[in-house]
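Shown here: the complex without one of its protein chains, the others still in place.
After this line comes chain A, so read on.
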Amino acid sequence: MKKDIILSGVGGQGILSIATVIGKAALKEGLYMKQAEVHGMSQRGGDVQSNLRISDQPIASDLIPSGKCDLIISLEPMEGLRYLPYLSSDGWLVTNETPFINIPNYPESDKVMAEINKLPHKIVLNVDKVAKEVGSARVANIVLLGATIPFLGINYEKVQDSIREIFLRKGEAIVEMNLKALAAGKEIAEKLMQ
């Protein structure tokens, strides 16, 4: 088992919270893991990414080679496109469809969607809308994570356990809402794949 994942978004969107859940779940599975993060200057509203590698064999590099990434998880549609040179020919892009516009020259949304639609394997969903339906805009990241379940290579129950552990100190209601968000994302992805 080997999964190379790139998480992308805009500084402040919270891509690292997704990585934390996957990382914990991977450790529960007894897998090796390396996760390179970006700290510092770019966290101020710039583009951010994290390379997350999971394997049942020891992992050499903290960075993913070009053309070897199995899954890009993006909280922002244009940011997902930025890492396409890393995506393998049968890799998946799972992305939020809502643009985060904090630059004056952000491309037209139609053009961004047209580029995403050119890809052979993609899941596009409005995580913010689904999150609000589930209960709170704050679980948008977990909705997106849910949509990656079919490609993650990690047992769904292990991801659920990981969420329970991470959100335990915030109370049962928060845990339940996050689990609902995860399930909602998973369901959307499964429907889209049919």
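Keep this in mind: a residue touches a chain if its C-beta (ideal position, glycine included) is under 8 Å from a C-beta of that chain, and two chains touch if they have at least 3 such contacts; residues count from 1.
The rule is simple: contacts and distances are computed from a predicted model.
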item	value
Choices "SGNH/GDSL hydrolase family protein", "ABC-2 type transport system ATP-binding protein", "LrgB family protein" or "Indolepyruvate oxidoreductase subunit IorA" - which one is the UniProt name of the chain not shown	"Indolepyruvate oxidoreductase subunit IorA"
Full-complex contact with the absent chain, from A:Leu63, A:Leu168 or A:Met193	A:Leu63
Contact with the hidden chain (one of A:Ile103, A:Ala137 or A:Leu168)	A:Ile103
Option touching the unshown chain, where A:Glu115, A:Asp128 or A:Glu187 are the choices	A:Glu115
Residue ranges of chain A at the interface with the undisplayed chain	10-11, 23-24, 27, 32-47, 59-68, 78-79, 81-82, 84-89, 102-107, 111-112, 115, 119
